[in-house]
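This is the structure I have questions about; it appears just below.
Note that one protein chain of the assembly has been removed; the remaining protein chains are unaltered in position.
Coming up: subunit A.
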Amino acid sequence: MEEEEEEARALLPRGSDEAGRDSRATPAASGALQALCDPSRLAHRLVVLLLMCFLGFGSYFCYDNPAALQIQVKRDMQVNTTRFMLLYAWYSWPNVVLCFFGGFLIDRVFGIRWGTIIFSCFVCIGQVVFALGGIFNAFWLMELGRFVFGIGGESLAVAQNTYAVSWFKGKELNLVFGLQLSMARIGSTVNMNLMGWLYSKVEASLGSAGHTTLGVTLMIGGITCILSLVCALALAYLDQRAERILHKEQGKTGEVIKLTDVKHFSLPLWLIFIICVCYYVAIFPFIGLGKVFFTEKFGFSSQAASAINSVVYVISAPMSPVFGLLVDKTGKNIIWVLCAVVTTLASHIMLAFTLWNPWIAMCLLGLSYSLLACALWPMVAFVVPEHQLGTAYGFMQSIQNLGLAVISIIAGMILDTRGYLFLEVFFIACVSSVFKTIYSIVFIAALFIIARAWKQLRYGNDNPICKTKRDTE
């Protein structure tokens, strides 16, 4: 306690020469240590930034475990593609409801620190149960594990953002969000490229493939979730310490969710919702099922297919900040959204109807995915008043998860009965329905303009200007 009071005294705002005199008096090493331990100094906040980035790493790493081990899961657990995709559907189901309550839970019920720890625990427990399902050869246990994992996963992202807002302000915040997103993508990429190799190593050491091998591999992958839990605990400690030292308040999401606001949503906002759902359901289920597509159609090896599957995330990690800057500078979000949708459409058409090297199509997909994320989500803030923003974002994430849950299952069913070409055509139809929505709005707007012009043409005699002119003549 005493040393903390000393630290507090050292850190209270004083004249800089006094602080300088103090620091000159102590050796340089303990000066650096002091900087690291001072919550108001940049070095300490960088440590906190590092912890925040790794907070989400485990969750994003384990989210795509099924995709990286698709062949192994289907073979060892003896399930078809429809049941395999349930592993993704069960992740999304709790988030249909939780997206509304995540902010509420963090602000009112648990507080940011306990909330983060609890959600990290859910992520850990979920992954462990998922792995146990493999060890005990019980697919229902794996589904339960993914459900528990889902409860923690998305809410952890909300907590991560709340920590960011609490520790970083202003211009730094965009950079921090960008870094967090990049770390998340890196987690996904590492998962895609690592898990297949890890499985083969476990198989070599255990001597045979089977559900036990799968369970052990998933358990090893769950170490990243333990890492996230450690980060959550460390962040909670540092946050509490900073509150004590700097007298700053616990972070709050600041979201106010009022479900009754939904009926006040404007037409452009509904259009944005439709674009969000139709677009993301053509990306995530495709990546979930992509590995076998690249192996079978293009003859890639398992390792190469994993690498290509991760390209979307690899590209998104560096390009998200770049595109964010681009969209910020030029404005005109809707044009960028349309560009992204057209590029995704072209990418899926290439994958479906040609035998060209899929690296091209997947790179395009990665670029368009990053562009859309940077252009679409900020649009909500333009069309919705601030007091409805929390509800709007919550609703958007909720229906996004609903769409993903339903389409994941449908994609699995299509694949089992009709094959990959039909699945790709289905995704093309989903993405093009974005166009249909936009063009329907444009069409209706055009009709409206024509109708108004026609009405004015027909009833032009009642134009008050003309009347006045005639009267004066």
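The definition used in the following text is that a contact is a pair of C-beta atoms (placed from the backbone, for glycine too) under 8 Å apart; a residue touches a chain by one contact, two chains touch by 3 or more; residues count from 1.
The working rule: contacts and distances are computed from a predicted model.
Trainee: Out of "Glycosylated lysosomal membrane protein", "Iron-sulfur cluster co-chaperone protein HscB", "Aminomethyltransferase" or "Exosome complex exonuclease RRP46 homolog", which one is the UniProt protein name for the chain not included here?
Mentor: "Glycosylated lysosomal membrane protein"
Trainee: Looking at A:Ala352, A:Val384 or A:Leu402, which makes contact with the chain not pictured?
Mentor: Answering carefully, the residue with contact to the hidden chain is A:Ala352.
Trainee: Using the definition of touch stated at the top, determine which of A:Gln34, A:Thr81, A:Asn95 or A:Asn191 touches the missing chain.
Mentor: A:Thr81
Trainee: Looking beyond the chains shown, say which of A:Phe136, A:Tyr237 or A:Phe422 touches the absent one.
Mentor: A:Phe422
Trainee: Mind listing the subunit A residues that contact the chain we can't see here?
Mentor: 74-75, 78, 80-81, 209, 292, 296-297, 352-355, 415-422, 425-426, 428-429, 432-433, 435-436, 439-440, 442-443, 446-447, 449-450, 453-454, 456-457, 460, 463, 465-466
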